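Every protein chain of the complex appears in place save one, which is left out.
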C-alpha cells in the first residue's frame, strides 16, 4: 500500500508535522513518500518571515507533487497552513488539479488524513481541516477522523491534527503531537 | 453486519428516503433495521402541515431509537430534514445522546451515510449533511461519501443524499433517488 | 435599542459568558435582557456533573426565552455549549422555533453575536459558532464578527467568542474574556 504525504509549508511547521508522519510510517515499515505542493513564492516568504528561513532548504529539496501522486496512493495525508479558516491557495491549487480524476471517480475509496498548522486556537484551524475533508468527499475519498480516545492526556480535533504555532509561527510541533501521530499511524494507516 | 437507519421526519419525505434505504438493503439480503428519533410534537405538526398527515401513522409506528442502536450497528444511516442549514433539534437531541459513548470511543470505526430532505436547492441541504458528517467525525465514525460516478444521469452532493421537497414539502422522493440509493447500497454498504 | 442575550448552559460556563455580556452592556447604559433556553433536563445534569451544581439555581431563575424575544430585539447575542461541533439540541430547538418568522423575513436586518463554551481548543468550537452564524444568515440577520485587532494580547475566533472550559468543564471564564467582551460591546453593540 502506497502512502503519500502532501503538504504546503512556509514557516516550517506544516513541514515538521509532515515529517512526523513520514518518520512514524517509515519506522513502521510502511511504503511512504513525502511531497510538497508547488509554491513559486517560497523564496519571497523566506525574506519576509524570519522563521521561514530555518527550513527553507529542506522544504525546497522535497519533490513537488503532481496530481498523479493521489492516483497512485491508497492513503493520502494532506497538510496545509490555516489561512483565514481555509487551506492556502497553493494547497487549493493542488486540489483543483484533481479535477481530471473527478468525473470518472478515479480517487473513489482512497483514504485521507488531514492536518494543519494554525497560529493559535482562535485561527480557524477546524475549518481548514474541514476544507481538506470536504475536498476528499468530492473525490469519493474516505476521511479517517482522529478518535477521542487516541491519547488519554491530549486531544485533537476529530477533523485532523492541528498544531498551534503562535503569532510569529515559531512555536514548533512538540513531542505530544509526535506521540499522537505515532499512535494514529500505527492503528489507522 | 447490522445496519441501522435512523431518521427524523415530519412531512414524510425523510421517512420515504429512509424506506428507500430499507427496501434496497432488505432486497439485497442485508440485516437492516429502521428507527425514528423521538419527536413529541409529531401529532402537533400533523395538525399544522396538511402534508404531514399522509404518513403520520406509518412514521408513528416505527420504533424510536435509543443510543444503543448506534452501538450495536456497524453501518449507521442518518437522515434529518434540513432546518436552517442544520439538522432538526430532534435529530440533534438524538446525536447528543451519543455523548455516553464519546470518551471511550465506543463508536470509533463504524461507518456512516447521511441523507436529508430540503425544501429546495437553496435551503442549506449541503450544510445539514455536513452537520451529520461532523457528528460522525466526533464519534470517530467514517462517513462514506456519494461518489461522482454513482449514476451517469443524476448527481448528488458528495456529502450525502438529498431530496428537494418543495416549499410545501409535498414533492415526494422519486424513482431517481431510489435508483441512486439502490446502487449506493449495493456497492458501499 | 433592545439587546437580548439568549444562552444555554449546563455546567455554568456559557452562563458566565452571558453574564459578562450582560454586565458590560448594563454598565454601558444599554437596554439589555438575559434569557435562557428551555432545558427540561437541567436538574438531571446537575446530579450527573458536579460542576453543574454551582450555578444551577442562578441559571434556573433566569426567564426562558420564547421566539418573540428575537422579534423584539435589535441585537441578539446567542451562546451555546459546543456539543460535537454544533450547538446543543436545546439551543437548536430554540432556533427551530424561529421558523414562524422565516417566510415573512421578520428578523431580517437584526444583528447577531455568537459565543460558545468548549471543553478545549480541539472541541469543534469554531463549527459551533458557525452553526449559530448560519442560523442567523437563514433569518437574514447580520453577524458581527470579532475583529483581529480587538485586543493586542489575546485573540478569539472571527466567528464569535469562545471559552475553553477543560475536560471537566470547571475552568471558568477569566478576566481576559471579560476584557474582550467589554471592548467588543463598547464598539460593536
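For reference, chains read A, B and C in written order, and residue numbers begin at 1 within each chain.
Basically, contacts are C-beta pairs under 8 Å (C-beta built on N, C-alpha and C of every residue); 3 or more make two chains touch, one makes a residue touch a chain.
As the structure is a computational prediction, the values presented were derived from the model and not from experiment.
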Candidate in contact with the missing chain, chosen from C:33, C:120, C:137 or C:171: C:137
Residue touching the undisplayed chain, where the options are B:57, B:122 or B:175: B:122
Options C:1, C:64, C:108 or C:168, residue touching the unrepresented chain: C:108
Selected residue (touches chain absent from view) among A:12, A:79, A:124 or A:147: A:124
Interface with the undisplayed chain - residues on subunit B: 85, 120-127, 130, 155-159, 162, 164
Those residues of subunit A which, in the complete complex, touch the missing chain: 83-90, 92-93, 95-96, 98-99, 102, 124, 127, 131, 134-135, 137-139
Hidden partner chain, residues of subunit C it touches: 102-105, 108, 130, 133-134, 136-149, 158-159
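By definition in this document, only the chains that are shown with their structure count from here on.
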Numbering shared by both copies at the subunit C-subunit A contact, with half separating same from different: same
Chain centre separation (subunit A, subunit C; CA means) in Å: 33
Residue numbers of subunit B (touch at least two other chains): 102, 134, 137-139
